[in-house]
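Structure incoming, see below.
Let's look at chain A:
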Amino acid sequence: MQEITGLFKIAEILRGILGHFLPDPQLVDICMSLINIGAIFTIISLTAVVLVYTERKVSAFMQRRSGPNRVGPGGTLQSVADMIKLMAKEDIMPAGADKWMWILAPILLFIPAAAVFVVFPFDNKAIFADLNIGIFYFIAMSSQSVLPFLMAGWASNNKYSLVGGMRTVAQMLSYEVPMVLSILGIVMLAGSMRMSTIVAAQQHTWFIVLQPIAFVVYVITATAEINRAPFDLVEGESEIVAGPFTEYTGMRWALFFLAEYANLLAVSVIATTLFLGGWNGPWLPGWVWFFLKVGGMIFLFMWFRWTFPRLRIDQLMSFGWKVLLPLALLNIIVTGIGMYIYEFFS
Partner candidate 1 sequence: MNELIYTVAFYIFAAITVAAAFGVVTKSNLVHSALLLALCFIGVSGLYVLLQADFLAAVQILIYNGAIAIVFVLGTMLTRRSSRHGTNDTEVNIPSRVVTLVSGLFVVVTLGVIATTPWHYSSGVIVEDTPSLLAQLILTDYMVVMEAAAVLLLAAMIGAIVLAKGVEE
Partner candidate 2 sequence: MIGLVHFLTVAAIVFAIGLYGVLSKRTIVGILMSIELMLNAVNINLIAFSRFITPEVLTGQIFAIFTITVAAAEVAVGMAMIFRVYYDRNTVHAARLDEMRW
């Protein structure tokens, strides 16, 4: 079953069709790359639309409300209505803003959010670029979202924006350290940073079984990295209006929103790939398993958002440095000793 419906097979069929029309095999390669890039962008923009609706429905479910139910059947067209509303908004630039930086910030935030998608293994062999530093590329790229937040916060010429930007640096740089260390345990077990090798190593046992502490640390730090509640201090509306986004309106604000949901999808994909076995699974085709697991992770993140209250900034910092970092370091030591013992006995 997996052989027929796998994404790689579909790509092969597509390549065969293109081969009939295009004489040069190099041209076929370029066309396939363009199709892949298009597919990635389609996934990103579609997820944003779907996730906005999902988030509303999940929050309604958590709070025993019915959520959006007017636009379209069951409210499914609510996101479309939202999009049209955002496009119709007036575009206001604050007085005294640093013009170029203010305009560039949302666009620059979107670039790393989209760039990480090239190393995601959606299915067996269905990966845009299987780099040998795959997971490290993800870490490096996702760390780039700090600067655009700071740019937006500084360029807006607004005290709440600036405070939000400063908080971003403190929060993201602090939580990046335990995140990288928790991923290191997986890299030790798989013996490679290549995404396909990491997935292949989980054919029989998912790494969540072998690395439960790393999974917990990863999920907590990932929530902080993507600025979702309970770690949404960057945009905590009860304290600093909307942080760096305060002065943005209409489509510019929508770009921030798009990047935020792309990041949510990205960390869920990484959790699936590293801890939940990627596309491995019985009966169903690999990409169905993959998206089921990603959907489960996204639901988990939304569950967090509507269950936990927001932390204070000092609690956030001391939790990151005094709890998560020692835990992640301990996990690495335990993993090393465990691997040594395993090799000793087998």
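Regarding candidate selection, all candidates are chains of the complex that A comes from, given by their letters.
Operating definition for what follows: contacts are C-beta pairs under 8 Å (C-beta built on N, C-alpha and C of every residue); 3 or more make two chains touch, one makes a residue touch a chain; residues count from 1.
Being a predicted model, the structure only gives us computed values, none of them experimental.
*Asks:* Only one of 1 or 2 touches chain A in this complex; which?
*Replies:* In this complex, among candidates 1 or 2, chain A touches 1.
*Asks:* Show me the residue ranges of chain A that touch candidate 1 in the complex, using the header's touch definition.
*Replies:* Chain A reaches candidate 1 through residues 26, 98, 101, 131-133, 136-137, 139-141, 143-144, 146-147, 150-151, 154, 157, 162, 166, 169, 173, 176, 192-193.
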